[in-house]
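My questions all concern the structure below.
Yeah, one chain of the complex is gone here, protein chain that is, but the others are all in their spots.
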Amino acid sequence: MSAKSENLMKAFWELVVVWVIGLVIAEWLVHVGIDHWPLIGSVQAQITADATTYLVWQAVAIYVLVGGTIVYSAFRFRARDNDNTPPTYQKRYWAPFVVFWLGMSIAINLANTIYPGMVGLEQLWAIQLNAKHPLVVDVTAQQWKWTFSYPKQGITDVSQLVVPVGRTVEFVLRTKDVMHDFWVPAWGIKKDVIPNEIRHLYITPTVLGSTKTNPMIRVQCSLICGNGHPMMRAPVQVLTKAAFKTWVSNNSF
Amino acid sequence: MAVEMARPLMDPAPERAKRGAFFFPMMFMGILSAAWFLARFMWGGTSVPKGVDMGMGIGLTVLMLLSIGPMLGARGKLNRGEDAGAIGNFAILMVVAILMIAGIISTWGAIPIGTGYGGIYDVTSGWIGLYFVGGLLGLLASFMKGKRVPERFRNERWVAHNVVSFWGELVLLWTAFFVVFYLL
Partner (left out) sequence: MATTGVQGRAVEGTGGGGEPFAWSMVLPLVRAGFMGFTGYFAAAWITAMIGHTVIVNPLPATVGYVVGLLAWLAGSGIWDGWIRRAFGGAEAPALTGVERYFRFSSDPKATAVRYVIFNVLAFFFAGLAAMAIRIELLTPDSTKWWLSEVHYNQTFGIHGLMMLLAVAASAIVGGMGYYLLPMMLGARTVIFPRLLGLSWWLLPPAAVAVFMSPLIGGFQTGWWGYPPLAQNSGSGIVFYTLGAATLLTSSLLGGINIIGTIVYMRAKGMSLGRIPMFLWGLFAAGTILIVEAPATFTGTLMDLSDMILGSHFYTGPTGHPLAYDDQFWWLFHPEVYVFVLPAFALWLEILPAAAQRPVFARNWGIAGILGITMIGAMVGVHHYFTAVSDERMPIFMTLTETISIPSGFVFLCALGTLWGGRLRLTSPALLCLMAMMNFLIGGLTGIFNADVPADLQLHNTYWVIGHFHYTILGSVIFSWLAGLYWWFPKVTGRLVNEFWAKFHAWWFFIFFNMTFLPMFILGIEGMNRRIAVYLPYLHPLNEFVSISSFFLGAGFLIPAANLFFSWRSGKKAPQNPWGSKSLEWHSPSPTPYIVFPEGSEVTVVGPNDNYAAGAPEPFVWAPTTAGK
């Protein structure tokens, strides 16, 4: 390959073809993957899953564009064996590329901070602020079990979490010993439980079910807390409002 | 055994570089102390509790401020090439360092370590105490080198200069310590 015949514009158009093919394949795979997304069991989970899936679309696109360029360059600009002559293209700078890159990276960043970042946060906070009469559940974490109390319903120290569907629940999180983390994977949000502090987490379950029907609906400690950490789970039941009432009357005293 | 023939060639940093670069570890030690001092406001409450050994605190601070004299004297003598005189000042500073270490240890336990202020006081003063141990060793090394091999002391005067610089940092740090832990 003589240096003069190096047509970089032609190389670029070939790269565009690589990009298009790569984007079509990769984003189709993303589409299939998102169709198989695990259970989204609360309003909050919808918000966090929307953020995640949006970022997956974007990340895969960037991966194809940048990674595709790396792979393409490695093939296209590969030296033939024993060819030690340097290329004639020795430019150190090409302003359009740099300016475009700079502009794009700043734009994507700003965009991401606004959506899904701030928009998602505002949505989460709005639920919290608008929850006029949340169901209050006191959650006590300790090594290595969860206990739940419903102060207004007069239910104390049960070892399974039962909540009604469609009502915002305010979890009041306390720990007796070390740090833990309250997480129900299907509800799509988690919060650390810190010694000497009280934390609040608002969740609005939207899907009926229980740990038996879907293991994503379980309370799971998500912050290392010692030997029993992996087994620090509790069963969860999401009931209809009527069934929840029955459960309350059966369990309160 | 192949013994290096060209030591100056393998250790070519000039005095300016050795003295300048010493400010990087000093900077690290300063930032580390600042982190301790700030932690005092996190754990130590908003006021100084009753029972701190104020007399000892003031005494040690005055001692450190007085040590600026011999410190500046040592630097001047090193600059003028009066190594023997500088070594005399080092001896004075060594005595001050020993007094400081003893003084710091004597203040431990005035406030129980289990309390917020007591804990941060003991840990911070212990850390500063380690700096004093380091300073003492540096002074002792320079002192002994100056007594035993004056020629090498002269050739490596940057070591003595750095010891003096370090003492300057100790004065600053202790004064800041006093202000943060005894006055604020």
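All chains are identified by letter, namely A and B, in their written order; residue positions are counted from 1 within each chain.
Operating definition for what follows: a contact is a pair of C-beta atoms (placed from the backbone, for glycine too) under 8 Å apart; a residue touches a chain by one contact, two chains touch by 3 or more.
This one's a predicted model, so the numbers in the text were calculated from it and none came from an experiment.
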In the whole complex, of B:A39, B:V52 or B:I101, the residue touching the missing chain would be B:A39
Per the whole complex, from A:V32, A:I70 or A:A242 the residue touching the absent chain is A:I70
Per the touch rule stated above, subunit B touches the missing chain via residues 1-7, 9-13, 16-18, 20-21, 24-25, 27-28, 31-32, 34-36, 39, 42-43, 113-116, 118-120, 122-123, 127, 140-141, 144-149, 152-153, 159
Listed in rising order, the subunit A residues that touch the chain left out are 6, 8, 11, 37-38, 45, 47-52, 55, 59, 62-63, 66-67, 69-71, 73-74, 77-79, 83-94, 97-98, 101-102, 105-106, 108-109, 112-113, 116-118, 120-121, 123-125, 177-179, 181, 183, 185-186, 188-192, 194-197, 215-216, 218, 220-231
